[in-house]
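Here the complex is missing a single protein chain, while all its other protein chains stay put.
And now, chain A:
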Amino acid sequence: MTDSNAKDSVGIVKPQSIHFDEALTLRSGKVIEAYDLMIECYGELNDDKSNAILICHALSSDHHAAGFHSTEGVVDKKPGWWDTCIGPGKPIDSNKFFIVSLNNLGGCAGSTGPTSTNPATNKAYGPDFPIVTVRDWVKSQARLADYLGIEQWAAVIGGSLGGMQVLRWAISYPERLRHAVVIAAAPKLSAQNIAFNEVARQSITSDPDFHQGHYYEHNTYPKKGLTLARMIGHITYLSDSSMRDKFGKDSLTEGNFGRDLSTGKLNFGFDVDFQVESYLQYKGESFSSNFDANTYLLITKTLDYFDPAVDYEGDLSKAFLQGKCKFLVVSFSSDWRFPPERSREIVDTLLKAKRQVSYLEIESDGGHDAFLLPVPRYLEGLSSYLSVVANEPVTTEKSSHAS
């Protein structure tokens, strides 16, 4: 287990909140007049500000990507969500890069979102917080880059929904990044993906404690619903084989398909019999006490709406005709949420647009979550790619911003 003193840890990190006064017009037409973004930074920005990397987070993560908030406390002493990849000597090397990670708008870890106070009503936004799209997020991230004085990112990197933000960066601000690293993502959600999201939303909205999203005023929260939503989500993040491994340790016989019992015997009732059941309940419940249900609803919609091809007559390759950034696309064999075919769609689109792209299809049992796991070939590939990024000469040509 890594700790804050480990040589390859960024150590104790301190998040900061940045206030933006300029109104942000969203894709929906709605406007957020002012907002805050929570960020964390690791490493040092070099003199010509050319070594900055932006980390885009997935559905349920936030700005705390690496290091530790404290050496104490159950929650605080947990490392950031991508500590396997970010740190001194790690693939996203804080000795070489200045790494910026943020909590997106609509989140619930300090950035403006449903739990924030709506200045118009002086009450929490709740369900009235406008639906933000990946495009809106990236727009807010570009303003963050302006604030930090970063004209061009050395790389923008993200997995899953984070990878979609990376694609959007390459489309909306093609001159503002040199490398786009898109991991375990898809060019848009499939019907099956949307279906799982809808089940998650229904679990939340049908919880009697949901109160149409105004649960803060009722001093309650839809714990059951959010727990269920997370349970179904969690199943899609794992793979059949990773579950067999995880819950098949007690059995002395090979091939018990992960059916290890929770208490050593069947109960002949409807309570927990198998370890997988108690595990999912534990995961769901611990998630639900640390995450906001309105944010969960919002971000599943953000996922569903992602489809950058809509502006290009359905031909995504046209979206990538501008810009020179190089791409690294990575998929995992057992990922059935965004399987390798979906990443190959991205690769084929980029080839069609005559862009420079590398593609890795990593053999792993880890399912969708593999992008967060220390899969050796994945870490090696990412590290190799970024070692070239760290050493490449940077042309200092300044270009105008896209809007």
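One rule holds for everything that comes next: contacts are C-beta pairs under 8 Å (C-beta built on N, C-alpha and C of every residue); 3 or more make two chains touch, one makes a residue touch a chain; residues count from 1.
Heads up, the rule we're going with is that contacts and distances are computed from a predicted model.
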- Message: Can you match the unshown chain of the complex to its UniProt protein name from these: "YeeE/YedE family protein", "ABC transporter permease subunit", "RNA polymerase sigma factor" or "Methionine biosynthesis protein MetW"?
- Response: "Methionine biosynthesis protein MetW"
- For the chain left off this view, which of A:Lys223, A:Lys301 or A:Lys352 is in contact with it? A:Lys352
- Task: List the residues of chain A that touch the chain left out of this view.
- Result: 326, 328, 344, 347-348, 351-352, 354, 356-361, 377, 380-381, 384-385, 387-388, 392
